[in-house]
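One structure is given below, encoded as structure tokens.
Only one protein chain is missing; all other protein chains are in place.
Entry: chain A
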Amino acid sequence: MAETRTDSTTTTTPEPQHDQRCGEADSELLAALEVLGEYRAAREASSAALRQGFFDLAVARRSAGYRQISAGMCSGSARAGATVRVNEAAGTIGPVRRAADGGSGSSGDPLLWFGGALGTPPALREAQRRFADALDQLAGLAQLTRRLAHRQAAARQAIAVARASAHRPDEQAQ
């Protein structure tokens, strides 16, 4: 008899609310997994670009000579040719911006440090292209890392809310 009375006094059933919370948690989790998939793809692409870039650099050094293409030949007045603006407060990372003159001080193209207009083998130019591609991908990877962190936090919160809503029907029954 008490159970019937208990049943008849309830105005909203807890299951639909719990189901709604679970649905939201599922959506957040799926969104986080999607961003994780994008992150893994971007990471593999940037790793492949860097790997190939270092290999092309090894080919260029074998071709032109290990003294000509070495860290010691880098310009003492080098400036960054590409920059990324990071806003810590807002938690955002901007796109890669490249200097109009190619950076690198007065020399323009950094390839000129390693043999000028004629002494650079094609493999070195290819390595430069791959490192430039890798830089763009790494900036995108940094942005994805931020998005992934937000998605993970949102998914954890939604799961916690769903778990909390799962305990309330038991408490009310008692």
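Following the convention adopted for this analysis, a residue touches a chain if its C-beta (ideal position, glycine included) is under 8 Å from a C-beta of that chain, and two chains touch if they have at least 3 such contacts; residues count from 1.
Here, contacts and distances are computed from a predicted model.
Trainee: Quick one: the chain not pictured, UniProt calls it what, "Coatomer subunit alpha", "Cell cycle control protein", "PRELI/MSF1 domain-containing protein" or "V-type proton ATPase subunit"?
Mentor: Matching "Coatomer subunit alpha", "Cell cycle control protein", "PRELI/MSF1 domain-containing protein" or "V-type proton ATPase subunit" to the record, the invisible chain is "V-type proton ATPase subunit".
Trainee: Among A:Ala42, A:Ile93, A:Ala123 or A:Leu138, which one is in touch with the chain left out?
Mentor: Of these options, the touching residue for the absent chain is A:Ala123.
Trainee: In the complete complex, which positions of chain A touch the hidden chain?
Mentor: 51, 54-56, 58-59, 62-63, 65-68, 70-77, 105, 107, 112-113, 115-123
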